[in-house]
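This part shows chain A:
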Amino acid sequence: MEEMLIIAGFGGQGVQLIGQTLVKAGMEEGKEVSFLPSYGAEMRGGTSNCHVIISDEPICSPIVNEASCVMALNRPSLDKFESAVVAGGTLLINSSLIDRKAERTDIEALYVPANDLAQEAGNLRTANMVMLGAYIGVSGAVSVDAVMENLKKTFGERRAHLLPVNRVAIEKGIECVRQQRAKA
Partner candidate 1 sequence: MAVVFKKTSMLTDVPFHYCPGCTHGIIHRLVAEVLEELGVGNDNIIGVAPVGCAVFAYNYFNCDMMEAAHGRAPAVATGIKRVHPDKLVFTYQGDGDLASIGAAEIVHAAARGEKITTIFVNNAIYGMTGGQMAPTSLPGQVTTTSPYGRDTSHCGYPVKVCEMLSQLDGPAYIQRVSVHDVKNVVAAKKAIRKAFEAQIAGKGFSLIEVLSTCPTNWGLPPQEALKWLEENMIPQFPLGVYKEI
Partner candidate 2 sequence: MAKVLMKGNEAIAEAAIKAGCRFFFGYPITPQNQIPEYMSKRMPQVGGCFLQAESEVSAINMVYGAAGAGARAMTSSSSPGISLKQEGISYAVGAELPLVVVNMVRGGPGLGSIQPAQSDYYQATRGGGHGDYRLPVFAPSSVQEAVELMATAFDVADKYRNPVMLLGDGMLGQIMEPVEMIQERSEPLPKKPWASGVPEKEGRSIINSLYINPDECEVHNYKLERKYQEITANEVRVQLIDTEGADILLVAYGTMARICQRAAKDAYKQLGLKVGLVRPITLWPYPYEALKNAAEQPSVKHVLSVEMSTGQMVDDVRLAVCGAKPVSFYGRTGGMVPTVKDILAKLSSIKEGM
């Protein structure tokens, strides 16, 4: 397995948290991982992205130029990174905020209304976890339990009460992509 991800959105959507949660979960499941955030002016200018690799083999380059999966949380991210998906790879589109469809036909495009599903889960701020769930749904790169275990550590006792709603959000993401694949 060699999962090469680009996760992109605007600052505040929890892009970096998705990436960090995935690599922590992957690391604890014994996989090789790396997490490379965008930094500097770009981060402050409102867009945020990170490169995540989860692999069975030791990782050479931490940079993802050809992604097995791109997670686009907003429209500028889709415009910028659609071309980075390898042929046959997956494009996860947050259809709550992105009003266009994928242009490429050589990839699998899945539409996840992350903000709507987060609202359904009970907390709009879990939209990033819906996307993370969608990724688990298509890749199986890490387990939901490993993710929850790490969120528990990240949240600490003070925010432990938010764990159930995050789990629901992740499950909604998984369910969403499974249904779409079943239809396709």
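Assorted remarks:
Keep this in mind: a residue touches a chain if its C-beta (ideal position, glycine included) is under 8 Å from a C-beta of that chain, and two chains touch if they have at least 3 such contacts; residues count from 1.
Picked so that all candidates are chains of the complex that A comes from, given by their letters.
All values derive from a computational prediction rather than experimental measurement.
Within this complex, chain A touches only one of the listed candidates (1 or 2), namely 2.
Against candidate 2, in their complex, chain A makes its touches with residues 20, 23-24, 27, 32-37, 39-41, 59-63, 65-66.
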